[in-house]
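Please find one structure pasted underneath; my questions will follow.
All protein chains of the complex are present and in place, except for one that has been dropped.
Labels for the chains are A and B, by order of writing; each one numbers its residues from 1.
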Amino acid sequence: MSAKPATAPAPSAPASARRIGRLEVRGLTKRFANVVALSNFDLDVQSGEFISLLGPSGCGKSTALNCLAGLVEPDAGRILLDGEDLARVPPERRGFGVVFQSYALFPHMTVARNVAFGLEMMGVRSEVVAERMRQALALVHLEDLGDRYPAQLSGGQQQRVALARALVIEPRLLLMDEPLSNLDAKLRLEMRLEIRRLHQRLGLTTFYVTHDQEEALSLSDRIGLMKDGVLRQVGTPEQVYLHPETAFVANFFGYRNVFRVRVGAVTDGRAAVTAPGGLRLAGTARGGVHEGAEAVAAVRPEDVEVGPPGGADRGIPAAVEFAEFVGDAFECSVTADAGVVFVVRTPSRWTQGARVILRVDPSRLLVFPPE
Amino acid sequence: MSAVARAARARTAEGSSWWVYAAVAVFALLVLGIFLSAFLNSIASSWFGGWLPDGYTTRWYRFALAEFDLGYVLWVTVVVGVSVTILSLILGVPAAYVLARHAFPGRSPLLLLLVMPMLVPPITYGIPLAAMLYAAHLGGSLAGVIIVNIVPALPFVVLIMTPFFEQIDPNLERAARTLGAGPVQVFRRVLLPIALPGMLAAGLLILVRAIALFELTFLVSGARSQTLVVALYYTAFAAGIRPAQAIDAMAVVYMITGLVVLLAALRFINPVNMVIRVRR
Partner (left out) sequence: MQRAAGARAGPGALPTARHGGVRWGPLVPIVPALLVVLVLFVYPFAYGLALSVHPIGSLAKGGMLANYAAFFGTPWERASIWNTLRLAVPVSALDLAMALPLAYRLRRPLPGQRVITALLVIPMTLGTVLLAEGMIEFFGPAGWANKVLLALHLVRMPVQFVHNYTGVFISLAIADFPAVFLVLLGYASGLDPRVEQAARTLGAGRWARLRRVTLPLLAPGIAAAAALSFVATFSVFPSAVLVGEPAGSTRVIALAAWQAAYEQFDYPRASAIAMVMAAIELVFVALVLAVRNRAYRGPTIGGRG
């Protein structure tokens, strides 16, 4: 498809992508007043790749997207598209499609006018505009709603219009800024599938910003994790989920038990650590963990085993604070006698106050250098 | 009083609003009485002592039309009102947009400066401004009257349009930019159509005010550039030379001019939206 000229789209993919080559982002930096929103941001994106930026509010992921879109001018850095630097090109000449969290549909235009807007700006002939608009609306299943105004649509429909409006211009890069966060849980799931389907069909290089780890994991080819304006780790969903490189990334992907520790001996990647209250644990050392240093240990609730007291094995003596039913299991808050509180996931309900023994598999307890 | 009874009373407390109707009725009756007094006098052949005039006539309107050159004065009023409205919108809307969309050092003092003409009596700057305009040979001219009236109108546009632009989602402009629209196209195709109701509201309000504004016009207008209010003041001031009924006839014409504009304004805009809220 990439060999075809953009003016003759394949019938199966009306808003077919003009395939881009390589997008290289180098040293992108942006400062607002005294806050560094984005610091030395580097990223390479392959053609057709779906890449997500994930992080908590204020981590700089939206600033990164806005710099790519040209809506925020970076203080430093380059945005290279096949070697051409776009960092100072105004947004209207980048040809990127952007989907906003608030949809940003023009309230004074019908759905059809909204979708046609970008084509009209490009000076496309009106018969072609009509045809491509129709195809774009069909792509998001809104053929019949062209005459409605945005205010007459539901949230999900508005989101589809926003998608169609961004896709119809056959963008070189599709940018999405938290597109699902204004939708309720059920619609969010539905639209997630829709986005997945469109990406598979059109093969658009997509840059997706979200704070929802599930969304990022399910949609992305690769995920970039951000905190305080810095990209902390980039990798496939499996990589970031299974092999977090920092405590922050670990915490973001379900390592809910995180505590400060002091490192004892480190041998063969195995670290003996001491948690507050003198609790001794064995874990797997990540890069940069040294004997005698401060560190952060993290373990998932499902990787802490809970058993009745007694037995030969020395575990961590603890007491159950409370248990919550979470559908497929119970989540218990358990306080070790040494004072550390663990969140654990168990198949059975433990009564409040019950004495238990906790066991942590050393290969599942990750020890990171402090951030 | 029992707690239950107190609760019951509290629930209905907001519901009893007869006093609103009573207050509005008293106010409206007073205003209506004043208006009708002037109106009936303007169509009275004579009115001595009775509850109603002794007879009716339209001669005072014909008299006013001829004697006061009412047609010309009305034309001046319309030209001044419309020009002031359009010019202050052209000047004020872009300023309001910048104030709404950009944070920059000195924004608050700048806003204060732009709003200042509303906060000081027009006479204070009107007298030296009139002197300036006379020195520039604009005193007494239609252009001079239009120029002075822009001064109090401009803050109004800024005050109404700034919050209006603030409540427009800035992502609309961003979306338009990413779809290939340049700054001018964004303004023409996206901002202007959305801001039109606000501009209409501001424009009608300015029209009402420009028609009613007395002091500044009074200070700079000459014989051929009087608006209706000023002409009316001169005739009323020189009462005794001309029949009171003719003055009333002119006042009624003035009132109806203003009323038409105001009713048009109320037709298009909820008075709640005509409000001025200063952000700080």
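The rule is short, and it goes like this: contacts are C-beta pairs under 8 Å (C-beta built on N, C-alpha and C of every residue); 3 or more make two chains touch, one makes a residue touch a chain.
As the structure is a computational prediction, the values presented were derived from the model and not from experiment.
Residue in contact with the omitted chain (choice from B:I43, B:V76, B:V151 or B:A202): B:V151. Checked against the full complex, the one of B:L65, B:A95, B:L142 or B:L200 touching the unshown chain is B:A95.
Where chain B meets the missing chain, the touching residues are 10, 13, 17, 19-21, 23-24, 27-28, 30-31, 33-38, 41, 48-49, 51, 90-92, 94-95, 97-105, 107, 110, 113-114, 116-132, 147-148, 150-151, 154, 158, 165-170, 208, 211-212, 214-215, 219, 229, 232-233, 236-237, 244, 247-248, 251-252, 254-255, 258-259, 261-263, 266, 271-280.
In the analysis below, only the chains that are shown with their structure count from here on.
Listing the residues of chain A that touch chain B in their complex gives 69-71, 90-98, 100-102, 104-108, 117-118, 121-122, 165-166, 169, 175. Across the interface of their complex, chain A is touched by residues 169, 171-172, 174-182, 185, 189-190, 193-194 of chain B.
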